[in-house]
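Just one protein chain is left out here, and the rest sit where they should.
Showing chain A:
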Amino acid sequence: MFDNRYVTEKNNLDLVLSKKYKMLKSIGGGRRSITGIPSPKIDTIMIHFVLLISRQGKVRLTKWYSPYSQKERTKVIRELSGLILTRGPKLCNFVEWRGYKVVYKRYASLYFCMCIDEEDNELEVLEIIHHFVEILDRYFGSVCELDLIFNFHKAYYILDELLIAGELQESSKKTVARLIAAQDALVEAAKEQASSLSTIIAQATK
(Lines give C-alpha, C1' and ligand atoms only; values in the text may rest on other atoms or scores of the structure.)
Protein backbone atom coordinates (compact mmCIF):
# COMPACT_ATOMS: atom_id res chain seq x y z
CA MET A 1 0.00 0.00 0.00
CA PHE A 2 2.67 2.39 1.06
CA ASP A 3 4.83 1.23 -1.77
CA ASN A 4 2.09 1.71 -4.25
CA ARG A 5 1.54 5.28 -3.28
CA TYR A 6 5.19 5.89 -3.56
CA VAL A 7 5.18 4.47 -7.02
CA THR A 8 2.32 6.57 -8.22
CA GLU A 9 3.78 9.71 -6.76
CA LYS A 10 7.06 9.09 -8.38
CA ASN A 11 5.27 8.24 -11.55
CA ASN A 12 3.45 11.54 -11.52
CA LEU A 13 6.59 13.44 -10.86
CA ASP A 14 8.30 11.72 -13.74
CA LEU A 15 5.42 12.56 -15.99
CA VAL A 16 5.51 16.19 -14.99
CA LEU A 17 9.21 16.33 -15.56
CA SER A 18 9.04 14.68 -18.91
CA LYS A 19 6.24 17.02 -19.93
CA LYS A 20 8.33 19.98 -19.00
CA TYR A 21 11.21 18.60 -20.87
CA LYS A 22 9.10 18.02 -23.95
CA MET A 23 7.74 21.52 -23.68
CA LEU A 24 11.23 22.87 -23.59
CA LYS A 25 12.13 20.83 -26.59
CA SER A 26 9.15 21.99 -28.54
CA ILE A 27 9.76 25.65 -28.00
CA GLY A 28 13.05 25.33 -29.68
CA GLY A 29 15.76 25.31 -27.11
CA GLY A 30 16.30 24.51 -23.51
CA ARG A 31 17.66 27.90 -22.71
CA ARG A 32 14.67 29.02 -20.78
CA SER A 33 15.24 28.62 -17.12
CA ILE A 34 12.55 26.95 -15.09
CA THR A 35 13.68 27.55 -11.58
CA GLY A 36 16.85 29.53 -11.28
CA ILE A 37 17.08 33.11 -12.38
CA PRO A 38 19.84 33.17 -14.94
CA SER A 39 19.39 31.01 -17.95
CA PRO A 40 21.99 28.36 -18.53
CA LYS A 41 24.92 29.51 -20.57
CA ILE A 42 24.57 27.84 -23.87
CA ASP A 43 25.55 30.71 -26.04
CA THR A 44 27.99 33.42 -25.25
CA ILE A 45 25.77 36.42 -24.85
CA MET A 46 27.97 39.11 -23.47
CA ILE A 47 25.42 41.34 -21.78
CA HIS A 48 22.45 39.55 -20.29
CA PHE A 49 20.44 42.61 -19.46
CA VAL A 50 20.59 46.34 -19.04
CA LEU A 51 18.87 48.02 -16.14
CA LEU A 52 18.41 51.64 -15.29
CA ILE A 53 17.18 52.21 -11.78
CA SER A 54 16.90 55.34 -9.77
CA ARG A 55 18.34 55.73 -6.34
CA GLN A 56 14.91 55.03 -4.90
CA GLY A 57 14.84 51.73 -6.72
CA LYS A 58 12.41 52.89 -9.38
CA VAL A 59 12.84 51.27 -12.74
CA ARG A 60 13.70 53.64 -15.55
CA LEU A 61 14.64 51.27 -18.31
CA THR A 62 15.01 47.54 -18.70
CA LYS A 63 16.28 45.55 -21.61
CA TRP A 64 16.63 41.79 -21.44
CA TYR A 65 18.87 39.98 -23.85
CA SER A 66 18.53 36.60 -22.19
CA PRO A 67 15.05 35.23 -21.72
CA TYR A 68 13.56 35.98 -18.32
CA SER A 69 9.94 35.61 -17.36
CA GLN A 70 8.14 38.61 -15.97
CA LYS A 71 8.34 37.08 -12.52
CA GLU A 72 12.05 36.51 -12.76
CA ARG A 73 12.53 40.05 -13.97
CA THR A 74 10.83 41.49 -10.94
CA LYS A 75 12.94 39.29 -8.75
CA VAL A 76 16.13 40.29 -10.48
CA ILE A 77 15.33 43.97 -10.16
CA ARG A 78 14.44 43.61 -6.52
CA GLU A 79 17.57 41.69 -5.70
CA LEU A 80 19.88 43.93 -7.62
CA SER A 81 18.50 47.17 -6.33
CA GLY A 82 18.94 45.79 -2.84
CA LEU A 83 22.50 44.91 -3.67
CA ILE A 84 23.60 47.93 -5.64
CA LEU A 85 21.79 50.87 -4.14
CA THR A 86 23.23 50.15 -0.73
CA ARG A 87 26.83 50.19 -1.85
CA GLY A 88 29.10 53.00 -0.82
CA PRO A 89 30.53 55.47 -3.28
CA LYS A 90 34.17 54.42 -3.19
CA LEU A 91 33.69 50.73 -3.75
CA CYS A 92 34.08 48.67 -6.90
CA ASN A 93 31.62 49.19 -9.67
CA PHE A 94 31.11 45.47 -9.86
CA VAL A 95 28.94 43.13 -7.88
CA GLU A 96 29.01 39.37 -8.00
CA TRP A 97 25.55 37.99 -8.18
CA ARG A 98 24.38 34.42 -8.68
CA GLY A 99 27.48 33.45 -10.54
CA TYR A 100 27.19 36.47 -12.78
CA LYS A 101 28.69 39.87 -12.49
CA VAL A 102 26.77 43.10 -12.54
CA VAL A 103 28.66 46.18 -13.56
CA TYR A 104 27.00 49.37 -12.48
CA LYS A 105 27.73 53.02 -12.54
CA ARG A 106 25.97 55.82 -10.85
CA TYR A 107 25.25 59.02 -12.72
CA ALA A 108 23.75 61.45 -10.23
CA SER A 109 20.64 59.69 -9.03
CA LEU A 110 20.50 57.09 -11.75
CA TYR A 111 22.21 53.70 -11.73
CA PHE A 112 23.11 52.08 -15.01
CA CYS A 113 23.59 48.35 -14.59
CA MET A 114 24.68 45.65 -17.00
CA CYS A 115 24.87 41.96 -16.20
CA ILE A 116 27.74 39.98 -17.69
CA ASP A 117 29.41 36.62 -17.30
CA GLU A 118 32.11 35.89 -14.77
CA GLU A 119 34.85 35.87 -17.35
CA ASP A 120 34.08 39.12 -19.11
CA ASN A 121 36.10 42.29 -18.89
CA GLU A 122 34.35 44.40 -16.29
CA LEU A 123 36.15 47.59 -17.08
CA GLU A 124 35.17 47.33 -20.71
CA VAL A 125 31.53 47.01 -19.77
CA LEU A 126 31.88 49.97 -17.48
CA GLU A 127 33.06 51.93 -20.46
CA ILE A 128 30.21 50.62 -22.59
CA ILE A 129 27.90 52.12 -20.00
CA HIS A 130 29.75 55.38 -20.21
CA HIS A 131 29.67 55.21 -23.98
CA PHE A 132 25.90 54.79 -23.83
CA VAL A 133 25.59 57.73 -21.48
CA GLU A 134 27.69 59.90 -23.73
CA ILE A 135 25.48 59.06 -26.66
CA LEU A 136 22.38 59.80 -24.64
CA ASP A 137 23.91 63.02 -23.53
CA ARG A 138 24.67 64.00 -27.04
CA TYR A 139 21.20 63.14 -28.24
CA PHE A 140 19.21 64.77 -25.50
CA GLY A 141 21.64 67.59 -24.93
CA SER A 142 22.93 67.20 -21.39
CA VAL A 143 20.61 64.39 -20.59
CA CYS A 144 18.90 64.16 -17.24
CA GLU A 145 16.83 61.51 -15.57
CA LEU A 146 13.69 63.27 -16.64
CA ASP A 147 14.60 62.91 -20.30
CA LEU A 148 14.82 59.20 -19.81
CA ILE A 149 11.63 59.02 -17.81
CA PHE A 150 9.56 60.68 -20.47
CA ASN A 151 11.41 59.46 -23.50
CA PHE A 152 12.22 55.97 -22.49
CA HIS A 153 11.25 54.74 -25.95
CA LYS A 154 13.91 57.01 -27.45
CA ALA A 155 16.43 55.57 -25.08
CA TYR A 156 15.40 52.16 -26.31
CA TYR A 157 16.01 53.15 -29.91
CA ILE A 158 19.46 54.39 -29.01
CA LEU A 159 20.25 51.27 -27.05
CA ASP A 160 19.17 49.20 -30.03
CA GLU A 161 21.74 50.93 -32.16
CA LEU A 162 24.45 50.39 -29.59
CA LEU A 163 23.81 46.84 -28.45
CA ILE A 164 22.22 44.07 -30.37
CA ALA A 165 21.46 40.64 -28.96
CA GLY A 166 23.65 41.47 -25.99
CA GLU A 167 26.71 42.37 -28.04
CA LEU A 168 28.25 45.73 -28.69
CA GLN A 169 27.46 46.35 -32.32
CA GLU A 170 28.75 49.86 -32.80
CA SER A 171 31.51 51.62 -30.95
CA SER A 172 31.45 54.85 -32.90
CA LYS A 173 29.38 57.55 -31.29
CA LYS A 174 29.13 59.36 -34.56
CA THR A 175 27.66 56.44 -36.44
CA VAL A 176 25.03 55.84 -33.80
CA ALA A 177 24.12 59.50 -33.69
CA ARG A 178 23.84 59.62 -37.46
CA LEU A 179 21.53 56.64 -37.61
CA ILE A 180 19.28 57.92 -34.88
CA ALA A 181 19.14 61.30 -36.56
CA ALA A 182 18.23 59.69 -39.85
CA GLN A 183 15.45 57.77 -38.17
CA ASP A 184 14.13 60.88 -36.52
CA ALA A 185 14.21 62.76 -39.80
CA LEU A 186 12.32 59.97 -41.48
CA VAL A 187 9.75 59.90 -38.77
CA GLU A 188 9.35 63.60 -39.17
CA ALA A 189 8.74 63.29 -42.86
CA ALA A 190 6.40 60.40 -42.41
CA LYS A 191 4.40 62.25 -39.85
CA GLU A 192 3.91 65.28 -42.00
CA GLN A 193 2.80 63.08 -44.79
CA ALA A 194 0.53 61.22 -42.52
CA SER A 195 -1.08 64.28 -41.12
CA SER A 196 -1.68 65.88 -44.47
CA LEU A 197 -2.42 63.25 -47.04
CA SER A 198 -3.00 59.80 -45.79
CA THR A 199 -5.42 60.67 -43.07
CA ILE A 200 -7.57 62.50 -45.53
CA ILE A 201 -7.47 59.61 -47.93
CA ALA A 202 -8.12 57.15 -45.19
CA GLN A 203 -11.10 59.03 -44.02
CA ALA A 204 -12.39 59.48 -47.54
CA THR A 205 -12.17 55.81 -48.29
CA LYS A 206 -13.96 54.85 -45.12
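Everything that follows uses one rule, which is that contacts are C-beta pairs under 8 Å (C-beta built on N, C-alpha and C of every residue); 3 or more make two chains touch, one makes a residue touch a chain; residues count from 1.
The rule we apply is simple: contacts and distances are computed from a predicted model.
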Chain left out of the displayed complex - its UniProt protein name, from "AP-4 complex subunit epsilon", "General transcription factor IIH subunit", "Proteasome subunit beta" or "DNA-directed RNA polymerase III subunit RPC3": "AP-4 complex subunit epsilon"
On chain A, residues whose C-beta touches the chain left out of the figure: 2, 6-7, 10-11, 27-29, 32, 43-45, 54-56, 58-59, 61-63, 67, 70, 73-74, 77, 88-96, 98-99, 105-110, 121-124, 126-128, 130-131, 133-134, 137-138, 140-147, 149-154, 156-157, 160, 164-165, 167-175, 177-179, 181-188, 190-191, 194, 198
